[in-house]
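One chain of protein is taken out of this complex; the other chains stay put.
For chain A:
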Amino acid sequence: MDMNAYLSMFIDESNDHLQSLNENLLRLESDPADLSIVQVIFRSAHTLKGMSATMGYEDLASLTHEMENVLDLVRNEKLKMDNFIFDTLFKSLDALESMVQDIIGGGTGRADVSHIVVSLQSIFKGEYKAESAPSASAASAEGSSGAEGILDEFQSSVLLQSIEAGHSVFHTVVTIREDCMLKAARAYMVFDFLERSGEVVKSQPSVQDIEQEKFDRSFTVFTITSLSQDELQKGIESVSEIESAVVTQLDGESLFQLGGRPAGASTPSNVHNISAAAEVAASASSAEAKPASAPAAAPAVASSGQGGSTALSRTIRVDIERLDALMNLFSELLIDRVRLEQLASEIRRTELTETVEHMSRVSGDLQNIVLKLRMVPVESVFNRFPRMVRDLAKSLDKKIDLVITGAETELDRTVIDEIGDPLVHLLRNSLDHGVEPIPDRIAAGKPEIGTVHLRAFHSGNHVFIEIEDDGRGINKEKVKQIAIKNDVITVDEAKRLTDKEINMLIFAAGFSTADKISDISGRGVGLDVVRTKISTLGGHVTVDSVEGKGSKFSIQLPLTLSIISAMLVKLGTEKYAIPLSSIVETSIIRREHIRKIHGNLMMEFRGTVIPIISLSQVLESTSYNEADEAETEIVVIRKGDKLVAVMVDEFISQNDIVLKSLGKYLTNIEAISGATILGDGQVALIIDPNALIK
């Protein structure tokens, strides 16, 4: 079998399962009593184990197997979760993740995980602490509790319906003789008999495990049959080399106790009930049962696996490269559309114009769909943060509550791919520098647990991501001093700065306010990296802070990086595009209305005075000089709450343009953010409005 065909599927699914493991483990940590979460975790781990074993990644499989053993004890209430177990499980997840990463990178997924395996095994054996729950062997003596909880809701409802319909439902423990050579074959014969006389709803271990002789000497089955209890027992015992078959008829109540318990319904007391009801199982040593999620459980896993939060939506996985190819083809189409529109307006034939207009509408719809295809919920970035925050808080000895809202907000995949690192940086910053250590918080009269909000929301053509903490806020005096010390600003400049400008200083290169250099942040590669990264994405970042109350970092990002609406303008012979998102309005100004104030050109605009700049000077244009004109077209652009008027030669039109990069050879060109191809095949440069506003 060619494994490569399955590799990408394996990687995708492993990542999904790891993510779900992470999330659910976190949920469990906040609510350790909720065993239904353990079930979900167990299923994920089990599926992961199966997949990796199939793909031949043995280390992955064996590590998940050890995790599964521990989880099995937990979900059967033989083991209580505690910090040590959580930490070990989280460590195992990390190891699994790095193995999967290795596989993604083309590696073999091998890793030395022996220390984690040892910890897991010690948990499993109950050695890691003296007062640990009954050991595995002791548990097996209790026997029946191994069967307890093995039915999921689906299976119990099937059984229940059968009972109500008047069929007999039996719980049967089959034990094979010790000297039996072909256990699987005997088991098969038993199954064959059971299936001839009725239906097997559930077996433990699963049918597959039994077929592969992965069971000790006995197995348990739940059957619906028309036979009587005696007939069933005789029938099974007639199979040679079967030592015993213990058959118990089940009624609604005992089934309920056995069944897929609703969260928290299972208390130790009804464990006893079950032991009583099914004491027949006493001889069984099936407690160390293999994974219970038989194939029949799989559909239930799919629907209930996500904690019921996800509605069933039909999706397919598509290679990202295909989406990119689609996007590229579409942008070619868009260029041709613009060209066709131009031609149609020149030729002026009604039929042609109508066809072109229709095509424009269709391609507009197409554009929406293509862009939507590339939209991914920020969840895919956010969902790794709870874990990160947990670990960080632990290592910093702080208590942090991370509140995520708006995880469903969608962003272009290209933005998603890039936004992770800056967000990690900002979160670490909030945790390390923002939220105070517990004693400080108490002294300040704040709750012991710090809250960090991570929000995402749409607004206009932008997506905002905010990180807000209730920590100590920015110490403006300290910021100023450090900025002066690090030559970011001079003493004179510092005196003139507004509060907002002082806050923004923390984004300056080589700035770090941490007194101590800690592992988490404050290594000098501070927030300037964040700002640079975000501005290359076409967004910007601001910070608000109230000292003693907390800080809020706000990132504004464009919805998409590939197609934008822009205003095309002319400068003499050259054409430029200005993104519509930053244009406030366009107008015409007479030369004499431009004033010179303190050496700067200014103009009056709606009651305020705003700077006016010459685009031809900024872009060193040789073919246009606005000073030759009596009247000049201006475009008023905005960055934050600052406005600037830009003088241009002529407006051409408003268009959807496809963003293209200038290539790696030309990077960081001042005032230019990229290029686009116009309908006539020429390249027009895209103005970066942010660079025009200082």
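Rule of thumb we're sticking to: a residue touches a chain if its C-beta (ideal position, glycine included) is under 8 Å from a C-beta of that chain, and two chains touch if they have at least 3 such contacts; residues count from 1.
Convention: contacts and distances are computed from a predicted model.
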Legend entry - Among "ABC-2 type transport system ATP-binding protein", "Glutamine amidotransferase type-2 domain-containing protein", "Carbohydrate ABC transporter permease" or "Chemotaxis protein CheW", the UniProt name of the subunit that does not appear here: "Chemotaxis protein CheW"
Inset, instruction - Sort through A:Ser114, A:Gln249, A:Thr536 or A:Gln682 and give me the one touching the missing partner chain. - result: A:Gln682
Inset, instruction - Pick out which of A:Gln212, A:Gln249 or A:Asn328 touches the chain that's been left out of the picture. - result: A:Asn328
Inset, instruction - Could I get the residues of chain A that touch the absent chain, sorted low to high? - result: 328, 331-332, 335, 574, 618-621, 660-666, 669-672, 675, 677, 681-685
